[in-house]
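The complex appears here without one of its protein chains, the remainder shown in place.
== chain A ==
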Amino acid sequence: MSQALAHIVDDDEAIRDALTWLFRTRQVACRAWESAEAFLEAWQPDWRGCIVLDIRMREMSGLECFEALREQGNSLPVIFLTGHGDVPMAVGALKKGAFDFLEKPVDDNALVDRVIRALAADARRQASEASQATVATRISQLTPREHEVMRLVLAGKFNKVIADELNISMRTVEVHRSRVFEKMGVRSAVELAQLLAQPRD
């Protein structure tokens, strides 16, 4: 799994260098890209972190780059840096799911704060996705009978009722139940319910 990075995309070398320096002074790991094209070429779906995108660039503009990233299924938060007069464009981008935008000249520490917040948001998202992946893996380890028993346990039914419905002995139900708890890594029915109630999306 890759490291969480703040990707700075700006065609001005001085800006890249200055931002890199600035981020470093706040202990934010970052990487600078000299053009939108270079960044798009290198981009990987499993990257973590955030993107700081300058809107006005010589070749591909920041907005075009944002559109391209969306099409490729990017989930990294994007912070736009806009120049004078680009505010309406940036607002449009925000509606399309950009994380934030800052108008130049920026308050540098405010920018860093936003980046840190974006990184945290991405980390949260990543964690949530990871836990969901775990639950799915655990469920896939259950036998069909265990899966059935889990469904009825989650429905809040007592062991006796479950035994009646499945036409098996109480004892067998208890065995299945303990196996489900064990495989799902929970200790009680409440914990099981909490695990499965987490948002899947």
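The working rule: a residue touches a chain if its C-beta (ideal position, glycine included) is under 8 Å from a C-beta of that chain, and two chains touch if they have at least 3 such contacts; residues count from 1.
Criterion: contacts and distances are computed from a predicted model.
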item: Protein name, per the UniProt record, of whichever chain is missing from view ("Phenol_MetA_deg domain containing protein", "Ethanolamine ammonia-lyase large subunit", "Simple sugar transport system permease protein" or "histidine kinase"); value: "histidine kinase"
item: Residue among A:Thr25, A:Ser131 or A:Ser178 touching the omitted chain; value: A:Thr25
item: Of A:Asp17, A:Glu59 or A:Glu129, the residue in touch with the unshown chain; value: A:Asp17
item: Absent-chain contact - pick from A:Val106, A:Ala121, A:Leu166 or A:Leu196; value: A:Val106
item: Residues from chain A at the interface with the omitted partner, ascending; value: 12, 14-15, 17-19, 21-22, 24-26, 56, 83-85, 104-106, 108-109
